[in-house]
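Omission of a single protein chain aside, the complex is shown with its protein chains in their original locations.
Chains: A, B and C, in written order; residue numbering restarts at 1 for each.
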Amino acid sequence: MLIATFEHAIYNSIGTVTDSDVMPQALHEILQWTSENHILCHWVPHRKVLIFPDPISDKMLNQLLAFGIKNLIETNSPYPLIQRDLLFAAAPLTIGDIVFQPGTFTLIAGPCSVESRSMIHETAAFLSELGIPILRGGTYKARTSPYHFQGYGHDALNDMRTAASQFGMKMLTEVVSEELVEPISEVSDILQVGSRNAQNFQLLKRIGIQPKPVVIKRGFMNTLEEFLLAAEYIALMGNHQILLCERGIRTFEPWTRNTLDISAIPLMQQQSYLPVIVDPSHAAGRTDLVLPLVKAALAVGAQGAMIEVHPNPSAALSDGKQTLDFNQFTELVREIEHTAKRLGIHLQHLEKNDLGLLMQL
Amino acid sequence: MLIATFEHAIYNSIGTVTDSDVMPQALHEILQWTSENHILCHWVPHRKVLIFPDPISDKMLNQLLAFGIKNLIETNSPYPLIQRDLLFAAAPLTIGDIVFQPGTFTLIAGPCSVESRSMIHETAAFLSELGIPILRGGTYKARTSPYHFQGYGHDALNDMRTAASQFGMKMLTEVVSEELVEPISEVSDILQVGSRNAQNFQLLKRIGIQPKPVVIKRGFMNTLEEFLLAAEYIALMGNHQILLCERGIRTFEPWTRNTLDISAIPLMQQQSYLPVIVDPSHAAGRTDLVLPLVKAALAVGAQGAMIEVHPNPSAALSDGKQTLDFNQFTELVREIEHTAKRLGIHLQHLEKNDLGLLMQL
Amino acid sequence: MLIATFEHAIYNSIGTVTDSDVMPQALHEILQWTSENHILCHWVPHRKVLIFPDPISDKMLNQLLAFGIKNLIETNSPYPLIQRDLLFAAAPLTIGDIVFQPGTFTLIAGPCSVESRSMIHETAAFLSELGIPILRGGTYKARTSPYHFQGYGHDALNDMRTAASQFGMKMLTEVVSEELVEPISEVSDILQVGSRNAQNFQLLKRIGIQPKPVVIKRGFMNTLEEFLLAAEYIALMGNHQILLCERGIRTFEPWTRNTLDISAIPLMQQQSYLPVIVDPSHAAGRTDLVLPLVKAALAVGAQGAMIEVHPNPSAALSDGKQTLDFNQFTELVREIEHTAKRLGIHLQHLEKNDLGLLMQL
Partner (left out) sequence: MLIATFEHAIYNSIGTVTDSDVMPQALHEILQWTSENHILCHWVPHRKVLIFPDPISDKMLNQLLAFGIKNLIETNSPYPLIQRDLLFAAAPLTIGDIVFQPGTFTLIAGPCSVESRSMIHETAAFLSELGIPILRGGTYKARTSPYHFQGYGHDALNDMRTAASQFGMKMLTEVVSEELVEPISEVSDILQVGSRNAQNFQLLKRIGIQPKPVVIKRGFMNTLEEFLLAAEYIALMGNHQILLCERGIRTFEPWTRNTLDISAIPLMQQQSYLPVIVDPSHAAGRTDLVLPLVKAALAVGAQGAMIEVHPNPSAALSDGKQTLDFNQFTELVREIEHTAKRLGIHLQHLEKNDLGLLMQL
């Protein structure tokens, strides 16, 4: 694979490229030339690079330089746009006041499904009081059976938006369909690609062209290389605000719903500059393992965890077995705070001031 | 789960229900009543049944009877619409002259990707000469890496249609996106849901509302229950022309790309009336196992096999390692014919007469 | 790896080497020389070859030739002694009148455990009447829990011997302990290494130095390479009478106890000259899949199947769920005979004449 840039300097982050005023004309010429010569070429606007997946002849290389290309980087990386230390440094991903970077840990919490206006309001009130900055919740659901609860859709989306905003939280919800990408992107602060859609490449492409940050969950039977390539699909379409979420893989062990692959966290950190978080609720499928798995994630340098909480798990419409109630979650947060503090990790809290202000409105 | 019908007789196949002229009014009333009472209810037009996934109170049951419901069947089946011996007998799935039923075997063959007009034409000419009735080929591709060949899309679709029609073959191509369901359904005789989309429920729903037969491949990470539920998604939306395709599951064995789960064939036949076929090319990922795996599939009663063939596999843009060349495929078909004959299984051929007629045009 | 022989001809089977009278002295010298020079070297008496696993210098090669070595064969095979087409052709494995070779199929049947003298007698009487030539049965059992039935040991072994002999059958029982190798080898016609001991290398070595044929079952989580290396352990110790038994691998699919890896049969046949059989009872863990799995095995060229039968499966002390009763087994044999005949495969029967003679005694 060949990466071509218009400037001498290797770009280290979004924003450092400033004098690209001469680019459009050259770019136009190159794209026309590659098209005429049947050369596969991707233009990545946010990174201002051209990617040539196939081998290029010397003659063609010279032609590229003639078009004004300044840097030509040969790489064996299967995912150059998200690769650590190749082109782009880890510009911290920021969502409002939340900054995902090494040494920080962010909790994302909420119910499997948004079941009513009052329950999501009650949950957001509870979570914000604990300082949890991001509210998760299912609006359109991906369920194994067509007869299982499929989510309350549009209504749930709006109720969740209202609840999150009222308590100063960011909201995160899953996108299960290409045609829902745009409507959900307009409402939610963060989008999620679920485990069963981790290789739904058309969905990934669509999510890559909308502007909101994305949590992509590892397919429960995907290798790490496949997972990183799924993230590259999103990056190639122009969206670099990606969080990788390890949520367990399918093995023969029946005592857990899946097996959390703890090694995946350091491995992905080696391979990519993208922040890595974990989902202990889906990995374990049981409440009693949520705390130990979050502790393990903290210890290996994950930057966050997504946890299922519900006012009344035993009455939840989905995933009740792995969902904590408010008392359990309060206790969990105390323990996580304790462990994070000991390990010198900054646990990101909802800013009380912001919240205070919001509450007065 | 409760299945409600308007007639006394249990329907055994599509077509046996004739005197349903009184139904629309009752149906209209029921659907309004369930909606007002927040009762989850699916109306399945092709089967003329109502499905109530959640428990129903006695009072509600009486109300249903008052609406004109004649039969109320309680079932524990997670997939009542495709379940063997529950409501619907195995009305044979027919595609043109091809009838999928026990005792028959149908070969589906073609390249991983349609790479040019001439190669798909050459392949269709070759396959039709051998009597293969269905041409497979990738037009829009689902690839693990965004830098891998993604298929020639619209052009490939049209070229394949022309080639298939010219040689009297039916055509089958994969649908990788919700928004492609309609355009591909208009052109192709059979649609395919790929292994990576086996739990892309929105795609399944969309495919369920178009009229063409569907081959659904087992997700390489899916249990058989999950696979049958994916088929139920399609059936619930109204499309009962479904072929289940076992194509190997992911295991720890590295000598094959996947592990063909031969037990899946009799198990699915026990569970469902839908015909089951195999894909030995993707299961094994190597040409030398295609014949033994087809023989195994014949022996256990599979009703077909889908096999990758290419004029020049070593130059194929995808899947070359598992793709047979024309000589290998000719030899394979001879062996399959021989085994099928010995086992008393009817190998379905392209009708030479039809072909002769077509050739004269 | 380097294989050295004393003769010019490559040995094709046991028995073709005749003029090896000059060997002992040269062999003695070589083994002393390798020992003094710390060169790893295995002498394989039955094959009359020396195996040097590590690279050998040119100087050492010359020295070997000076000792009278005639052939030096360099190989990359990890298992040269059981490798197809390397040194040794597939001399058919014979056990009494039973000849394991392509085109034949042999049924091995009996209870999971020998539970009493009368039950094994009753079973042997029934099976021999059906023409089954080999009686299987557990005497010393390998059980997951120490509180589960561990087999009746010595008594069961003797009762089984008596029953098998009375009805002219060969007997096969598992060896679960190094120290049981010798006592069981003295009594049983065939030894078995179970799936949980497939990488118990000390047991494999011990079994390699006793003279009886061995069925080795694939470990349920072993790759095929690991399985073939386990067989090589036995062969290297001098025993070449080995049957490879595919019995299913552990996957995520819960509807079967294990997943029969049907591809393993042609793959092992490609790799090794050893005969391959299947165990559909343990693979599936349920009676209804035994017949389809045997049919699949027949179709891909397996040379036998081992099936659990019990006079009263519901009262069996172990594995009842996967064990056929006498009526089911009789029906199964009819079906297998039918399929084998159609496929042109010779189903090996207990010789009725022998049986007749025995019965008169």
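Just so we're on the same page, a residue touches a chain if its C-beta (ideal position, glycine included) is under 8 Å from a C-beta of that chain, and two chains touch if they have at least 3 such contacts.
Note that the structure is a prediction, hence the values are computed from the model and not measured.
Novice: Would you mind spotting which of C:T34, C:T123 or C:N197 touches the chain that isn't drawn?
Specialist: Only one of C:T34, C:T123 or C:N197 touches the chain omitted from view, namely C:N197.
Novice: Of the residues listed, A:Q25, A:N62 or A:S263, which one is in contact with the missing chain?
Specialist: Counting the whole complex, the residue in contact with the absent chain is A:S263.
Novice: Among C:G168, C:G219, C:G248 or C:G304, which one is in touch with the chain left out?
Specialist: Checking each option in C:G168, C:G219, C:G248 or C:G304, the one touching the absent chain turns out to be C:G219.
Novice: Write the list of subunit A residues that the hidden chain touches.
Specialist: 221, 223-225, 249, 251-256, 259-267, 270, 283-284, 288-289, 292-293, 295-296, 298-301, 339, 342-344
Novice: In the full complex, which residues of subunit B touch the absent chain?
Specialist: Considering the whole complex, subunit B reaches the absent chain at 250-252.
Novice: Under the stated touch rule, tell me which residues of subunit C contact the chain that is not displayed.
Specialist: Listed in rising order, the touching residues are 1, 40, 42, 51, 53, 78-79, 142-148, 176-180, 196-197, 199-203, 219-222, 226, 229, 232-233, 236, 250.
Keep in mind that, in the parts below, only the chains that are shown with their structure count from here on.
Novice: If you average the CA coordinates per chain, which chain's centre is most distant from that of subunit A?
Specialist: C
Novice: Can you give the whole-Å distance between the Cα centres of subunit A and subunit B?
Specialist: 34
Novice: Where the centres are mean C-alpha positions, what is the separation of subunit B from subunit C, in Å?
Specialist: 41
Novice: List the centre-to-centre spacing of subunit A and subunit C in whole Å, with centres computed as mean CA coordinates.
Specialist: Subunit A and subunit C have C-alpha centres separated by 52 Å.
Novice: When you check subunit A against every other chain, which residues touch at least two of them?
Specialist: 250
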